[in-house]
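Moving on to chain A:
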Amino acid sequence: MKATTNSIILEVACRLLIPVLIVFGIYVLVHGEYSPGGGFQAGVVLALAVILNRVMEPADTKKGYWTFKIIALAGMGPVIYILTGLWSIPFGGNFLEYSLLPLAVHEAERHLYGILLIEVGVTVGVMATIISIFDSLGKVGDPDDHGSLL
Partner candidate 1 sequence: MTMAVFFSYVIFWLIALLYVSGFFGMMEHHHLVKKLMAMNLMQTAVILFFLVLGQKIGGVTPIAVPGLTDPDAYVNPLPQALMLTAIVVNLSTTGTALAFLIVIKKHWNTLDESEIMRRMDK
Partner candidate 2 sequence: MIMDVFMGARPLWAVLVSIPAAFLILASRNKPNLREFWTLAAAVLKIGIVYSMLPAILRGETLSCRPLILAPGIELFFRVDAAGMLFAALASALWLLTSVFSIGYMRSLHEEHQTGYYASFALCLSATMGIAFAGNLLTFFIFFEMLTLATYPLVVHERNEEALKAGRQYLTYTLISGQMTLVGIVLVYLTAGQGNFIPGGFMGGTADGPVLAVIFLLLLAGPAVKAGMMPFHGWLPAAMVAPTPVSALLHAVAVVKAGCFGVLRIIGYVFDPGLLLEIGAAKPLALLSGITIVFASLIALTRPNLKQRLAYSTIGQLSYIVLGAALGTSSALIGSFFHLFAHGIMKITLFFTAGAIYTKTHDLDIRKLSGLGLTMPLTFMAYTFCALGIAGMPLAAGFISKWNLLLGASESGQWGYAVILIISGLLACGYLLPVAYSAFRGERDPDMSHIEGEPNLWTLMPLLITSIAALVLGIFPDAIGHFYSLARIAAENILTGTY
């Protein structure tokens, strides 16, 4: 943490909360198969951890976030999803046919792992999307920007 923070209370609270949020997010993710939870929720919780970290910093250092890279990350989440689905194709299955995934476990468990992989993709996607929304809202627009591409 840099010296220029907003307030000591915020910083302490965040320091305490962020690790808990990360762990909780991962817990929600891996338990989505058995209990309420899953990729969407886990993604939101994980994004919250990152956003808290940003809230903590003062406004004038907020520039130059890797907005565009976050969007790229948001894209990669669903890519994980799709690749998981495609993974079963070389093994004779249809798209998303988890039971044919090349894992040395029981068929029902292969379903679980397949869905877990997909939830990971969803988590990454949701997390990155929410962070990028937060970043965009905080971005100060260029006064010459007419919002036009063409």
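Selection rule, in plain terms: all candidates are chains of the complex that A comes from, given by their letters.
Heads up, the rule we're going with is that a residue touches a chain if its C-beta (ideal position, glycine included) is under 8 Å from a C-beta of that chain, and two chains touch if they have at least 3 such contacts; residues count from 1.
Nothing here was measured: the structure is a model prediction, and the numbers come from that model.
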{"item": "Of 1 or 2, the one touching chain A somewhere in this complex", "value": "1"}
{"item": "Contact footprint of candidate 1 on chain A as seen in their complex", "value": "35-36, 40, 133, 141, 146-147"}
